[in-house]
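Working notes for the structure below.
Heads up, one of the protein chains got dropped from this complex, but the rest are sitting where they should.
When the chains are written out, they are named A, B and C in that same order, and each has its own residue count from 1.
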Amino acid sequence: MFIQFITTGGTIDKIYFDALSQFEVGESQVNHILTEGLVEFDYEIVPLLQKDSLELTDEDRRKLHDYIANENGTRFVVTHGTDTMPETAEALAGLDGKTIVLTGALTPARFKTTDAIFNVGMAVAAAQTAAPGVYIAMNGQIFSAGRVRKNRAENRFEDLP
Amino acid sequence: MFIQFITTGGTIDKIYFDALSQFEVGESQVNHILTEGLVEFDYEIVPLLQKDSLELTDEDRRKLHDYIANENGTRFVVTHGTDTMPETAEALAGLDGKTIVLTGALTPARFKTTDAIFNVGMAVAAAQTAAPGVYIAMNGQIFSAGRVRKNRAENRFEDLP
Amino acid sequence: MFIQFITTGGTIDKIYFDALSQFEVGESQVNHILTEGLVEFDYEIVPLLQKDSLELTDEDRRKLHDYIANENGTRFVVTHGTDTMPETAEALAGLDGKTIVLTGALTPARFKTTDAIFNVGMAVAAAQTAAPGVYIAMNGQIFSAGRVRKNRAENRFEDLP
Partner (left out) sequence: MFIQFITTGGTIDKIYFDALSQFEVGESQVNHILTEGLVEFDYEIVPLLQKDSLELTDEDRRKLHDYIANENGTRFVVTHGTDTMPETAEALAGLDGKTIVLTGALTPARFKTTDAIFNVGMAVAAAQTAAPGVYIAMNGQIFSAGRVRKNRAENRFEDLP
C-alpha cells in the first residue's frame, strides 16, 4: 500500500512565534504524526503549499489538482486549512480512479490537545477503504465533497442542509 | 451517524501502579480520545471486558459476538489487546450487515507518544467507509479479518503470507 | 508551607483562536501545572492581570507591588510575559522579608513541548529555598532582579554583562 500526503498549510501546521505573538504556518507535522501512529505502509510527503486556507487562490487549487492528476498513485491525503477545505474538495472533483481525502485540524498539531492526530488517522483509513472520490475527514466524520460545509460559528464541519 | 465502541481491555487502556511497578488495565481511554478528536457524531461506549488479550477465553469472544449480534447498530469499534486481536476478529465473522473494526495500541494511550489516538481515528473512519465485515486497524492499515497476524518479534501487524 | 501564585498573563497562558489565527491570553495554566506536579503544599492562585507583558503599564506594576506588600504571606510566584519580566522584577524591589519569583514561558503551556512546567517547578523551589528578594526563574536559572535581561534575538534570558 502506498499513500501520498500533500501538505498545503493551515492550522494543523501552525507554530508560535513569541516576538509577534502570532502563529505562522510551520514545517508539516504529518511525518511526526505518522511516526507516532507506527504506520508500516509506504508513503511520500509532498509539501506543495504553505498557506492559511483563506489565502489559497484558484491557481493554488489548480496546482493541487494538476499535481494529483499527473501522479500514478491512487490514494492521496491532503492536509489543508479548515476555512476553505470544502471549496478545495470541490475543485478536485472529477479525478477518476483516485481516493483523495482532505483533512486538517481545528487546533494546531503542536498543541498538547489537538484533533490533528485523530484526523490524519481517519484520513489514512479512508484513503484505503473509501471508493474513488473526494472526501473530507473532520470531526470524526468522512464527508463527501460537495455535501459538507464548515460552520464557523460552531467551529465544526457538518452536512450541507 | 452512530457508532458503538466496545472496550475489552488491552495495552491501550493500561495504567501504571508504582507500588507494583506494573501496568494494569485501567478505565477506557476511548472517551478521552473521541473528545480530543472533536467528534460530532453520536456514540455509545460499552465496557464489556477489561483484560489483557492473552487472557481472553472462548467464552469472552462468544460474549462479544453475541453482544454485537443482538444490537441493531451497524457500525462497531472494538478496542482490544493486540496479542490475540486477529483471533477475536475471526471469531466475529459472519455477522451480516455490520462493519466491525478492532483496534488497540502497541503503547498505552496514557503515554506522551502513543499510537492509540491515530488507531482509534482510523477505526472510526473505517467503521463509516468500509463494506460490512470485520477489520483490524493497526500500524496505519485496515486489514481484513483472516488475512492478518501480529508479528510479535517485530511488534507490528502484517498481512498473512 | 504556603505559596501565593499571582498570574499576570503572558505567553505561558496563551491560547489559540482559529478565526483570527492569533494567540490571546487565556485562563491561567498554573493550577493545571501544580496538579500535574502533584504538589502537596497549600496555595492560592490570584489572577491579577491578563496581558501581554509589552502592554503592562507602570500602574499595573504598582498594582502588583502593592498587592504583594499588603499580603502577610512570604512566598510568591508571579507568572508573567517574558518581554518585560526584568522590568517588573526591578519594580518589586524593596519588599522586605518576601521571596518573590517571577517566571513564565517562551512557548505556551498548552503546547506539547513547553518550558512552562519546568519553569513553574523551578519557581516553586526557589520560593522555598532562596533568601528574601526578587528573582527570575527562566532557562534553567534563578537570576536576581537587576542582574538579568531577555536577549530577544536569541530568545533567552541571560546575565547582564
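Please note the rule applied: contacts are C-beta pairs under 8 Å (C-beta built on N, C-alpha and C of every residue); 3 or more make two chains touch, one makes a residue touch a chain.
Note that the coordinates shown come from a computational prediction; the quantities given were computed from them, not determined experimentally.
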item	value
Touched by the hidden chain, restricted to displayed chains	B, C
Omitted-chain contact residue, chosen from C:M1, C:L54, C:A69 or C:L160	C:M1
Contacts of chain C with the absent chain, listed as residue ranges	1, 33-34, 36-41, 106, 113-115, 117-126, 128-130, 137, 139-142, 156-158
Absent chain, residues of chain B that touch it	11, 14, 16, 18-19, 21-23, 52, 82, 106-108, 110-113, 152, 155
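The rule is short, and it goes like this: only the chains that are shown with their structure count from here on.
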item	value
Chain copies touching (chain A, chain B) - same or different residues, decided at half shared	same
Fitting chain A to chain C on CA atoms, where both chains share a sequence, rotation angle to nearest 5 degrees	180
Intercentroid distance (Cα basis), chain C paired with chain B, Å	44
Between chain C and chain A, distance of the C-alpha-averaged centres to the nearest whole Å	38
Chain centre separation (chain A, chain B; CA means) in Å	25
Residue list for chain B, restricted to those that touch at least two other chains	none
